[in-house]
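A single protein chain has been removed from this complex, and every other one stays in its place.
Labels run A and B following the written order; every chain starts at residue 1.
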Amino acid sequence: MTIIWRQLNWEGRIGVSLLAVLVLMALLAPLIAPGDPLAITGEPMLRPFASAAHMLGTDRLGRDVFAGLLHGTRTTLLVAFFSAAVALIVGSIVGTLAGFLGGIADTVLMRITEAFQTVPGFLLALAAISVTGPSVPTLIFAISLGNWTQAARITRAEVLSLRERDFVAAARTLGMRPLEIAFREILPNAFGPTASLAAISVAAAILIEAALSFLGFGDPNRATWGSMIAEGRTVLRTAPYLSIVPGIALVVTVLGVHLLGRGLSRTERLQP
Amino acid sequence: MTESSVALPVLEVKDLAKRFGDRGAAGLKEVSFSVSSGETLAVVGASGSGKTTLARLIMRLANPDAGSIHLHGRDITALHGEPLRRLRPTFQMVFQDPLAAFNPRASVRRILEDPLRIHALAAKDDYDTVIAAALDRVGLSAALMQRLPLELSGGQRQRIAIARAILTKPDLIVLDEPVSALDVSVRAQILNLLLDLQDETGVAYLFISHDLAVVRAFADRIVVMEEGRIVESGTTDQVLAAPQAKATRVLIEAVPRLSH
Partner (left out) sequence: MTETYLHIRNLGVNYGETAALQDISLDLATGGRLAVIGESGSGKSTLAMAIAGLLPKSAQPEGSIDFPGFPHRPRLGKDIGVLFQDPSGSLDPVTRVGDQIAEVIMTHQGSGWISARVRAVELLDRVRIPNALSRLNSYPHEFSGGQKQRIALAAALAGNPSLLIADEPTSALDTVVQRHIVNLLDELVRESGLTLLFVTHDIALASERADQIAVLYQGRLVETGVATEVLGQPGHPYTKALIGTHISLDTPRRKRLAEIDMSQLQ
C-alpha cells in the first residue's frame, strides 16, 4: 500500500483519498445509518443541519438524506466498478481474439464491435434495462454493453503489433498452441493501454448508472444518488439541497476516479 | 544418434523460393543446401539478402512459395498443426535480439518451463531440478530463476535463449545472428558455449550471420547469399581463401581489422 502511495503524484493521492473516503462510506453505511434508507424516518422537508437525527435533512417523503447518501455510495461503487471490469475483460478478450486470429474472425468481431459502437452507451444501457428490468446484476450488464468496445479496439491494436515480435515467433517455434500464445503471451502484454481505460470506464459507468436511476430505471429497492436527484427535481426552488447533495457526491466520485486514473498513468512504471 | 540418422542429413532444403512480401520481384530463389548431424553450416549475406526469410521458412514460421524442406528425411514443407507441434522439439531456434525473444513479463524460470510443459518433458515436481541443470549447463546460476530477462546482461540473456533451445534436445538449431547484438568481448563466451554443446550432443547448427569473422571461427561450411540467391558455397576455408563471388569479397572486406 505504502509503496503505491509513495509512487503516486499529487493527483493520484487526492484521487485515492477521495475514493478511500467513499469506500469507507459504502462499507460503514449500515453501521452509521442502520435500517432501510428508503424508510420514512422523520418529518418531510427538514433542512440540513436543522436536526441532529437528520444531519442533511429529509426529502419530500421524510426519508433521511444522509442515509440515502451513504447507501447510495454502495450502489454507485458496486455497479460502476463491476460494469467497468466486465467491459474491460470482455473487450480485451474480443480484441485479443480479433487481433490474433485475423482473417474472418477478425472481420466478424470487428463488425460486431462497430455495431455496438455506433449506438451511444447510454441508449444501449437504457434499451437493455427496459428489456431485463432493473436490478444490480442487470445494471452491471447493461452499462458494460456500451463500455467494452473501446477496450476491444485498443487491445486489438496492441495485439496486432505484438504478434510480429520475436517472442511470439519463439513461442511458435517451441510448439505453443495458438490460444495459449494469444492469452498467455500476448494479452498480458497488450493490456497496458487498455488498463488506462479503466478510469474512464468507471467514470462513465457512474454517470450512466446515475442517469438511469434519475430516469427511474435504476433498482427501485436501493437508494441511489440518481433517484435522489430526480426526487429533488420537483422541489428544486424550495429545497435545492435535495438534488445538490447527491449531485456533489457524484462529482466527487467521478473526480476521485479521474484523478486516480491520471495519477496512475503518470507514475513511473515499476522498474524491476 | 542411431546409425540410420547419421546417413541422412539433418536438414535438407531444395529449391526453396519465397517472394519478399510487397518488395517486388525480389525474393528467395532456388535455395538448396543440406546440413549433417554435428555440422555447422553458415548462411552469410548482407541485410536484405534473404537470410532471415530463409530462417523463418525453415522454422516453419512462414510457408515457402516453392521447394521443399526435409528434416531427417521427413518432408515438413507443408506440415502444420499437431503433427508439426510434435516435431518441434527436434528443431529449435535462437534469435538475434535476446531481449525481444522473451515475453517481457516472464521470469527465467517460466521461460525455461515452457518447453518442458508443452512437450511433457519432465514431471511437474522435477521442473526445478531440470531447469537448474539447464542453467548450469549454459554457465548460469540457478539463483537467476526468478529474475526477468530485463534485469540481465545481453550475454546472460543469450545463454538463457540457448538453454531454452537445448531443453528439447533438438537435432538442429537455427542460430539467427546469435552474437551480433552482443558486445564483441562477450561473443567468444557464447560461441565457445555453442561449440561445447555441439561437441557434447552432436547437434547441427544453421548459423546465420553477416559477420564473416565470427563465421570463420565457427562454421564448417558456408553458403553466401545475395538478393535471395546462393552465389557461392563450399567449406569455410575454401570460400574464404579463394572467394569467387563479389558478394563474398564485399563481406570479407567489411570485417573490421585490428591494425597495430
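Everything below uses one rule, namely that a residue touches a chain if its C-beta (ideal position, glycine included) is under 8 Å from a C-beta of that chain, and two chains touch if they have at least 3 such contacts.
Computed from a prediction, not measured in an experiment: that's the story for all the values here.
> In the intact complex, which of the presented chains make contact with the chain not displayed?
B
> Looking at B:15, B:65, B:136 or B:253, which residue reaches the missing chain?
B:253
> Among B:27, B:48 or B:202, which one touches the chain that has been omitted from the display?
Among B:27, B:48 or B:202, only B:48 touches the chain that is not shown.
> In the whole complex, what residues of chain B lie against the chain that is missing from view?
Touching the missing chain: residues 46-48, 153-154, 180, 183-189, 191-192, 195, 210-214, 216-220, 236-237, 240, 250-260.
Operating definition for what follows: only the chains that are shown with their structure count from here on.
> So in the complex, the part of chain A that touches chain B is made up of which residues?
165-167, 169-177, 185, 188-189, 272
> Quick check on the complex: what are the chain B residues that touch chain A?
56, 59, 61, 84-86, 88-89, 92-93, 95-97, 100-105, 114-115, 118-119, 147-148, 150-151, 164, 168
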